[in-house]
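See below for the structure under consideration.
Yeah, one chain of the complex is gone here, protein chain that is, but the others are all in their spots.
Chain nomenclature is as follows: A and B, assigned in order of appearance, with residue numbering initiated at 1 for each chain independently.
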Amino acid sequence: MSRKKLFWFSCLIFFAYVAVAVFAPLIAPYDPYTVSGPPLRQPDSMHPLGTNATGQDILSQLIFGTRITLIIGLGAALISCSISVSLGILTGYYGGAFDGIVMRGIDISMTIPLFPLLLVLTLFFTPGIFLVAILMGVLGSTHSVRVFRSQVMGIRNASFIEGARAIGSRDMRIMSHHILPNLIPIVTVRFVSSVQHYILLGVGLSFLGLGDPMVIDWGQMIEQAYSSGGFALGLWWWLIPPGLAVVGLSLALAHLGYSSEEFYNPRLEKNRY
Amino acid sequence: MQLLEITGLQVSFIKDREIIHVIDSVNLTLEAHESCALVGESGCGKTVLGMAVMRLLPSNAQIEGSIRYRETNLLELNSHDMLQILGKEIGMIPQNSAMVLNPVMTIGRQITESLVLHEGISSKTADEKAIYLLKRMDIPDPHYALSQYPHEFSGGMRERILIAIVLACEPTLIIADEPTAGLDILVRKQTIELLMEHSRDKTFLLITHDLGTAHELCSRIVVMYAGEIVESGNTREVLSMPMHPYTQGLLTSHPSAGLHPIPGMSPNPGSFPEGCRFYTRCSSVQDLCTKEHPSLKETGKMRKVRCLRYD
Partner (left out) sequence: MIELKGITKEYLSGIISKHKKTVVSDVSFSIKKGETLGIVGESGCGKTTLGRIALRLTEPTLGEIWFDGVEITALSKSSMRKMRPRMQIIFQDPDTALDPRMTIRDSIAEPFKIWERSGRHETNEKVLEMLDIVGLQPDLISRYPFELSGGQKQRVALARALALDPEFIVADEPTSALDLSVQAQVLSLFQGIREKKGITLLFISHDLQVIRNMADCIAVMKEGVILEIQRTSDLFASPGHPYTRQLIDAEIEGEAWFGKGI
């Protein structure tokens, strides 16, 4: 499949997920929290994906779970990118002592692995999904700062930046009008892969039971299925759908990032002569 | 003996489903030990020509015609056979030495790489040969230089290292693409002297837009414009008595002549005008020039011009 087709296909899949999340109340046949049928029922016409151990409809849970997954993933990625882009631009542009201090701080925080840190934090206080997203975003932002910073340092030395200073631009203007637009290609690609990361992280956290206990999302579904003896009892309709949902979204995002890179860099395709 | 014979060469590129012609029916012959300069502006196709001979064009290039090197049509060779020739028989000094040398490989390795590959000698013998070459290129302390990296050298030195790499396997035909571009006056002089010394017993194709370098190094000159040859002949003759208006324009644009520019811009491949490709900028344009495309005609001993004025 050509890159362009791949890009649009992944886009379609991603937006399908978003649509499901947005229109969840309209699509889901039942409320995911209410008992709507006998427990551990195999898929039938009433419950296309069957029911779980408490009798809740799995399809509805899957649909509503999309919301949570996307909120966490997109929210965390947005926060993370905003922080790392700002820091990257500031440190890359100004350099000097400021850069030195910030980078040392980043170096230190990068040595702390994200997932265990999140585990510890969520153990101490059980956060709602928004707080999880914020935590992930803030802690995860450190990893991207370096990447953006080196891009900025490369751009900073280009003649047009000096030209902008020569015309009399203020620093803020240079950073927002010249440096930031030139970062957009790399930021977008990074953002997409961040979303993928944080989604997986979020699912992982809730699988371990450390997410928001008030909501049911895919990670929890898998966990519940597992702890209810899903494998032994062969409860495939409960185990597999959430897993597939995660994989599908993850793959779509991965391909989106991969093929959008070409989108932004016309020179990758252009042959010089 | 004819070493290189290019006949009816046509190179086009496919871009966004459009076919763009870059070189149109070029014929060029090089005798053994001859030195020829291919002169023109960026975009005229001269670099593409050099790359076509080396079969180094990108995959979306369509080539028609034939490029014969010693009886073998290079365009018909498979990549394995072509690799035998590249570097050993035909060597290319590419443009822009700064970008061409591998920044993470010592220059010693870069020189000995082709030696070991083509001549199958041991790396120790290759090292000795490399030191000898560097000495000939006037690189100071060649023994230490082997373990140094490209960024430790100045632009002029890197150009010389590049020449050393190309000369390593002693190719019969050397194609040099803009070897003096961007070099300072003194460094340029040294580079030209170096090239002159080492190309004496070889066949040399110089691609450049610098008329001075062409004059010093080559006995023949071929002027290209918009993908075709517009004038060719003995260098001294052509530069002192240019016939084609473009060649004349090039000479008057020279700083020594007072920087009188040729008005307009050279057309991009894919948007060549009807009739003569130069007419929009020609000071002696006639009505016929807008309709009829002139062909390359011989006007004297080894002299050819593509201009309706001489028909």
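Quick notes
Note that in this section a contact is a pair of C-beta atoms (placed from the backbone, for glycine too) under 8 Å apart; a residue touches a chain by one contact, two chains touch by 3 or more.
These figures come from a predicted structure and were not determined experimentally.
Considering the entire complex, the omitted chain makes contact with A, B. Remark: the omitted chain is touched by one listed residue; of B:1, B:99 or B:186 this is B:186. For the chain left out of this panel, the touching residue among A:130, A:160 or A:231 is A:160.
Where chain A meets the omitted chain, the residues involved are 158-160, 162-170, 173, 177-178, 181-182, 184, 266-267. Interface residues of chain B facing the missing partner chain: 41-43, 154-155, 182, 184-189, 209-212, 215-216, 236, 239-242, 248-263, 265-266.
The criterion applied here is as follows: only the chains that are shown with their structure count from here on.
Centre-to-centre separation between chain A and chain B, using Cα means, comes to 52 Å.
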